[in-house]
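Heads up, one of the protein chains got dropped from this complex, but the rest are sitting where they should.
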């Protein structure tokens, strides 16, 4: 099919990369024309990922903007922070459209970036140019742009859970606390004692308490929605499972509202956005209910005793939290239906 | 698309049933027109499986052959043994094509069935009529038939691993031993202490040693391939994970052969059968490499010291071991490409 | 050793019961003289728990207060709520000392009990008499009493994490939120879909949001410590692992304090209490670091940006959250060193 968009994936031997491959192989309007890795260029990708044997038979390409430009129209950069900021300018200059999955183009303030990421920020003009691809909230800004900054996994789950209530003024922004839990694949394929099986299995722990780099990303978006600076508390935890994020967010109600009213508020806010599903009254979602899919499921419980709202939001960190939302952003960028190539149901059990 | 085949799924609230739903939703030539459950008729399936919320909005139908016939052309019976033998005759009589996922039509001898299943066997003439749908081996017998008996999960992995070597006469049938390991989902959704999380997690065990009902199924097919009665040893084990089967089969070589020769033998045998993948020399597959997909991956190690061959074969028990192979059989029955609707890559990690 | 205390365990075929057995077998001053089960009386306990084969060879006794009195001095009731309230009065009347592991004697208000437990409360005079055995806080009240109500698993982890800060007036009680996560064994050995392996494995979820029966227990103790009514938010989550509780508690500081000051405050508060360990600055504990032991480990992170304190506290739900603390309470009741029989290090990895 000659009219397909040609896509290249940089960082295709990371977990985000292979998940991009899995979904793009199902995409009727996209063809993967280059899988790229900084380290294994020349080798078949099945050497690193036998599950792709006889499915992706291409050899890995090196990172070469001119080569990529000759093969592709759009490039996904599933590269670590600090790497994307160096590569993306080259890809844009070469005339490629870029969807970046790192944190390098998310924070509008270079100073804040440096403080939390301990890296030099990307060029200021590119940061300014990058559109933050939280599809269900900022989807209208994405059509036709050249550079999309794909949201972080935690921010996606946290923000989709909080934004309608905050936008409606139903919760007090000063009181927001998010207690987040992720599966281990969010940490990538790089080795560390913290991801060593025997250390993590049958274990649950908090990490980077009050220091996680996704915190300023969440605050930036909450502040934009609230129309004033929001400072918040966010705690990351590691769950002994491979995939899934569940965020439990707490906030004080500004005035009494029932669960049913929140459900109605959210269903209205997300109308026409098929990847957000709101649970009925008395139900909250579990991570397994979105496993392997691009859904974000949300449920509520208000407590008249305390005047607080508890929001539960779940995603698959590698899909809606990374590769899936990146493809959703490609769809929006191209003017396609946002679900194209992403319609597979969650895998259960 | 008016020309789609209409499919009904009986037992759609079991794990095999929801997996049929997941794949059939991606099938371009099939439409699910009825999801059927003996117990929850009238309720939305999302009550039992929230992951299907807003994806499958149909209410569950009761088991009513006339109703099913009015809605469907083909019916998948993902029902327990003992139940299928009662339902399938009614569905066939109503003029439906049937793909049965239970063990009720696999064994050609009613006596053997009764001995291992402790149930009355299905009607003799239907057992005779049922085609055993091990697609890569008996695929040529499937086109146009009315009743397919879908192989068991263990037999699928075991037989695909053993048959080419046995058919070639390279291994001694009297020496075959299969040590099989399965994820827990093979046990279904019914409650029992044996599937209680705290009992099974961080545990590994053998069960039904020398008594598993898949043993005579394996022997029946091995005997057919060998052209003489084969008696074998088979041990089932439970692995603390949800999905996946790995079979380690042992057999004595009838004459010396190398790993490379076995690889060549198997690649030739399975030529044109895209769901079987043979690993290169020195490599054996892991269950995760087929997770969520219809692949069966196989690897070898011959040992000149002992004159034995070790075969490792892996499948996803719910896909190639159940729902996926059932759809593959539908494809063959209808004369379609056998991969239709089944092309999703394994989910990794 | 004739001077050993004789102990009976009612509910010895539950997870709390077998954990009592495991520790009491190591206790130099206690002898288990009766293991009791309502259902399997007469059978060897190894029929239900093969891991105890040749270790506990006694047959299970029926629940018979006179029989128990003839065999034992003290009885542990590891029975469900609603059962303990019926049994404990009989045991006390028979002259036994009782340590109850259920929720039936924890809440001082029968009305509150009925509201959260949906059961009739225990007799008022016994509720009044029962001493709440949070050993590190109320240990001084335990010596010589007849009835100890062993704290719940979640309250133990939550309260040990919060009390020193609350007692010092360093946190605002109105702002306390506890986000709690537990391993699955907390749900016991009874079957339910919610504990079915394939449903829970690779899954993370919240349950009983704003409705958990441990919430009023936490509030009762916080109120006692604060000297005024405290209303709080508590969310329970299920982690796909067998053992361990981690509570993440949030509260606003009443005035600025550093992590180091909190560490000092807690070390002072828990001086002489060897089962509470405070992590050094910048460190928080993981559940695996107390696995199988009676420790409660605690760490802190204050955030000057928000003025909030985050407290991480971990226990093994079956040990410090149940059987271990019960034995610790027996030690205090008898005037023994509180660590007697409980000195085994955590099992790692």
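The letters A, B and C name the chains in turn, as written, and every chain counts its residues from 1.
The working rule: a contact is a pair of C-beta atoms (placed from the backbone, for glycine too) under 8 Å apart; a residue touches a chain by one contact, two chains touch by 3 or more.
Predicted model, so just to flag it, every value in this text is computed and none were measured.
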{"item": "Omitted chain's touching partners, listed by label", "value": "A, B, C"}
{"item": "Sole contact to the chain not displayed, among C:136, C:289, C:303 or C:338", "value": "C:289"}
{"item": "Selected residue (touches chain absent from view) among A:34, A:185, A:248 or A:302", "value": "A:185"}
{"item": "Hidden-chain contact residue, picked from the options A:79, A:149 or A:242", "value": "A:242"}
{"item": "Subunit C, residues in touch with the chain not shown (by the definition above)", "value": "15, 18, 21-22, 25-26, 49-55, 185, 202, 242-243, 274, 277, 279, 283, 285-286, 288-293, 297, 343-349"}
{"item": "Subunit B, residues in touch with the chain not shown (by the definition above)", "value": "177, 179, 181, 183, 198-199, 201-206, 209-210, 231-233, 235, 237, 239-244, 246, 248, 250, 284-288, 291, 301-303, 305-306, 308, 310, 312, 349"}
{"item": "Positions on subunit A contacted by the hidden chain, ascending", "value": "15, 184-185, 187, 189, 191-193, 195-202, 240-242"}
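Following the convention adopted for this analysis, only the chains that are shown with their structure count from here on.
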{"item": "Among all chain pairs, the one with the most C-beta contacts", "value": "A-C"}
{"item": "Innermost chain, where centres are averages of C-alpha coordinates", "value": "A"}
{"item": "Cα-superposition angle relating the copies subunit C and subunit A, to nearest 5°", "value": "180"}
{"item": "Centre-of-Cα separation between subunit C and subunit B, whole angstrom", "value": "46"}
{"item": "Gap in Å, rounded to a whole number, between the CA centres of subunit C and subunit A", "value": "39"}
{"item": "Subunit A-subunit B separation of Cα centroids, rounded to whole Å", "value": "36"}
{"item": "Multi-partner residues of subunit C (each touching 2 or more other chains)", "value": "198-199, 201-202, 240-242"}
